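If you scroll down you'll find the structure; I have some questions about it.
As you look at this complex, bear in mind that one protein chain is not there, while each of the others sits in place.
Note that the chains take the letters A, B, C, D and E in the order they are written out, and that residue 1 is the start of every chain.
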Amino acid sequence: MQRPSGRSPDQLRPIKITRNFTKHAEGSVLVEFGDTRVLCNASVTEGVPRFLKGSGQGWLTAEYGMLPRSTGSRMNREAARGKQGGRTVEIQRLIGRSLRAAVDLNALGEFTIVVDCDVIQADGGTRTASITGACVAVVDALNHLQRSGALKTDPLISMLASVSVGIYQGEPVLDLDYPEDSDADTDMNLVMTANGGIIEIQGTAEKAPFTEDEFQAMLALGKKGINDLIALQRDALAQ
Amino acid sequence: MQRPSGRSPDQLRPIKITRNFTKHAEGSVLVEFGDTRVLCNASVTEGVPRFLKGSGQGWLTAEYGMLPRSTGSRMNREAARGKQGGRTVEIQRLIGRSLRAAVDLNALGEFTIVVDCDVIQADGGTRTASITGACVAVVDALNHLQRSGALKTDPLISMLASVSVGIYQGEPVLDLDYPEDSDADTDMNLVMTANGGIIEIQGTAEKAPFTEDEFQAMLALGKKGINDLIALQRDALAQ
Amino acid sequence: MQRPSGRSPDQLRPIKITRNFTKHAEGSVLVEFGDTRVLCNASVTEGVPRFLKGSGQGWLTAEYGMLPRSTGSRMNREAARGKQGGRTVEIQRLIGRSLRAAVDLNALGEFTIVVDCDVIQADGGTRTASITGACVAVVDALNHLQRSGALKTDPLISMLASVSVGIYQGEPVLDLDYPEDSDADTDMNLVMTANGGIIEIQGTAEKAPFTEDEFQAMLALGKKGINDLIALQRDALAQ
Amino acid sequence: MQRPSGRSPDQLRPIKITRNFTKHAEGSVLVEFGDTRVLCNASVTEGVPRFLKGSGQGWLTAEYGMLPRSTGSRMNREAARGKQGGRTVEIQRLIGRSLRAAVDLNALGEFTIVVDCDVIQADGGTRTASITGACVAVVDALNHLQRSGALKTDPLISMLASVSVGIYQGEPVLDLDYPEDSDADTDMNLVMTANGGIIEIQGTAEKAPFTEDEFQAMLALGKKGINDLIALQRDALAQ
Amino acid sequence: MQRPSGRSPDQLRPIKITRNFTKHAEGSVLVEFGDTRVLCNASVTEGVPRFLKGSGQGWLTAEYGMLPRSTGSRMNREAARGKQGGRTVEIQRLIGRSLRAAVDLNALGEFTIVVDCDVIQADGGTRTASITGACVAVVDALNHLQRSGALKTDPLISMLASVSVGIYQGEPVLDLDYPEDSDADTDMNLVMTANGGIIEIQGTAEKAPFTEDEFQAMLALGKKGINDLIALQRDALAQ
Partner (left out) sequence: MQRPSGRSPDQLRPIKITRNFTKHAEGSVLVEFGDTRVLCNASVTEGVPRFLKGSGQGWLTAEYGMLPRSTGSRMNREAARGKQGGRTVEIQRLIGRSLRAAVDLNALGEFTIVVDCDVIQADGGTRTASITGACVAVVDALNHLQRSGALKTDPLISMLASVSVGIYQGEPVLDLDYPEDSDADTDMNLVMTANGGIIEIQGTAEKAPFTEDEFQAMLALGKKGINDLIALQRDALAQ
């Protein structure tokens, strides 16, 4: 088996994490997984949604979008159609749920963090890149709250990252790009913490059901990828 | 650990599968997982969506809804709000994707099957009950096509069923009801075929990340539940 | 003239009223007019819409929906279309207006009753079945409020029921089913109280204008049907 | 009993029917029932909706709207809210259904008439004024089709008009204006043909159920009003 | 060059300004620029939008609509489509922005004026007619507030009017009607005050870019037209 990109099965694409990509957001990260580029902005506001008012607890939510020509052929603009598509809704719920697991909402207090993941260019794995980049943006936003004195302690529970694994031409591979993704038998997205805790696991048989053995092989590969990504996130944050 | 329902950890709720629940649909199944009751109607129409026209291939899609007072307190009616919620969209995409894995769309030919899963009463596990019941409704719809002479061969690849597993008060349990679900640390939904193939696996850490050991224990429990459900589906179809 | 169902002109379809059909709603009735089956749930909440706040007066409103495959060919799901159709809006306004005439809103106090009528299976007369079933569900909800001590007196002014009458092949008939309805010259829906008071009367010439004589004959037939239905409602409530 | 306007119980408001009120529509009528003013435009286009294509049959449909400040306090603009209200939907369905009874759609052939009733100023009875004015606009549109040679015969079956009747302070009155309407016990709208055929009858008990005797008295009054209106329509068409 | 209407290049169409056209609005003006007829209602309510609450400042906003058959062929009704079109949005923003320049919002205090411009009949220049007529309606509404004692001083800064100018068959012309508008090379809308101040200037090259000379010629013509219109507004207000 030869991957279209020539990568080895357990090799990530070149990963690049650029902090402070825009100037307004409290955390602003451009994350690149190869040709996939996502701008992840974390915005902090005082106050929480109604269902949390007075609870002393904070909130974190996420929205996701693809620029219409981030893809090979132009997609309709969701704002013009008047409605977010099912895939968009599914992805932004996943991003928000995952990141809420990284933050102690009680320690956050009555602040809301809204994470916007906007895909500038898509080449497979936009949701895993989004989560990985957004985690860094959230860390920056939390640091901003601490520097400004609004928070005394750090609500971050753990760094987390996300990567896809799949069975491509019969073999497990890490971090699928678009040519692999569109041809894979099976696709699984993992969200895991720095110390190996599983936050989300979503596996889908695209062509034929997958066996438990295949599943275990993918899981092992994913853990390796998550470790690599978390090291890269830490490098970026150290700069 | 004592389950609120008094069930043993690997015990399903009482399952009931009633075929021909309504008279119009080609497949109509009321499925009950304990107090969770979902009406699953499979409707067959000639023709396919535009992107498949002329391909010789069929299509299967699903829609999901909850009656406003299927739940403990009344939810807003999505038709009146003018928009399906994110959870609804996520679930109906899961149901459709799963069932497409059960059907050979080429063997189906240019017919479309629309599966409607409407929750009459909710008590946890509406998505797993939906998939389990809908699979039987789809079988009835495929049989209808064969009896009517529209199809010569059976497009069914494999029966499949779905069940939830979770960590409740530190222990893995099968088929969570609402009191367990709202208190679980972790929740995972499995869709598997009769012979152990994995179609979908979706695990979410609700409170704390889960370990790989917990994950493996849940997976084992889930496989047991799927086997029980598939036996019950077959009993229902044999009547 | 022979009715498709073999009924005599002044004969209702077999009527069945099942209380407590679901467990969450304060009033939950499955009503069957022959093959027409409607689930009528009455939900009670504290508080009233803004325009009544502080008035001491309660409110009652209704929503109506048809499951997509309650009909012979599948209808689009209104939640997915993002909009309730004109017929739906018209019917739910009729249901709400009728039931408000059965309840003394001042005696109800600042509670809101929302009635959901969801058609499980349609075979003509879904709006008349809805009103007839919903009235029983509302009585159950009002009793619930009294049992719980929230109300000291019964706000029910009068039982009411609804039935259709029409001119079918030149003759007045009671309680049209779908084959009659689609072929009738004229269709009229009546909502009346136990003691003969008229709440709503809606007659429509489908093919040709109807004469005053035809109108009077239909009205007489309708009064007979209403009396039968109210007796059946009372039987159901007595159980 | 003294009517606020000083009219006798069986007296219409001053009625004015102005044809050719705007220049573009094939039929354009400004109808005035006292201070209620509605612009009724009938537009003819070739072709029919999809469900009638190739049937040789025509179609007629209606839309209704109120200018935001046609009423005492400004209403929200439905176009800005993004949705027609329930009352609007109910009324436009009534207008369309009524007018279809006036026209032989087979004789119309594959043309579509769209009737727009827009309320310039409201003072009660906007739906009855709309139907009465729109009928004249439809006649003008049908004449236009005949003059232009598109039709050889007149598809008009019968003129029709509409009026409201009600019980005001215990007495039946004809053609309620806004002060009467907001205070009436009962309100009934009639649509009838020139020769006494009933097209639509819609009666609603606003405060208490009404008796059959009250109903018969209102019906008699309504017939008188319809006759007066049809005479006025004919005068307008004769000019 | 001969204008289709036979007018000289600097000649307005016959202008008619009818005050108190409807009875409910605080200011109600029917404005006619030739066959273009727009009903401009100014409604006053106490209170301001949230972003101004407590500021002591008032607000003025505008909405615009065209009746479906105000045009040569029927347009879809925006309320039925569920959405205002781009042109509508653009025009109503222009009307609101222009009129806010005519009123001292601080002197208005916490009142809101909503201006509704509804086109009864269109023949070119509906936006300029709307602004011109709406300014008179706003003056009437402001006078109403003063007469009623709600305001002690007049918040009107200056009368303003609006007119279009264009290059038609190579020559600058004033106040284009529909035949000119659809054939013009360039179209410019001006909003100016009584003493020559420019409020809005919007010029668009329809076929070829226009030169600065053409622009200056149009501007001169526009100023002449504005002066004529303001004189006519004053005549109307003097009656």
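Everything that follows uses one rule, which is that a contact is a pair of C-beta atoms (placed from the backbone, for glycine too) under 8 Å apart; a residue touches a chain by one contact, two chains touch by 3 or more.
All values derive from a computational prediction rather than experimental measurement.
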item	value
Residue, one of A:Q121, A:N143, A:T211 or A:N227, that touches the chain absent here	A:Q121
Identified contact with the non-displayed chain, of A:D35, A:D104 or A:D154	A:D35
Contact set of chain A toward the excluded chain (per top definition)	22-25, 28, 35, 37, 39, 41, 43, 45, 63, 65, 67-74, 77-80, 82-84, 88, 114, 116, 118, 120-121
Touch residues of chain E, complete complex, unshown partner	83, 86-87, 89-90, 92-93, 97, 101, 158, 188, 192-193, 196-205, 208-212, 215, 219
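In this section, only the chains that are shown with their structure count from here on.
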item	value
Counterpart interface for C-D, drawn from B-C, D-E or A-B and sharing over half of its contact pairs	A-B
Averaged-CA centre spacing for the pair chain E and chain D, given as whole angstrom	33
Residues of chain E touching at least two other chains	82-83
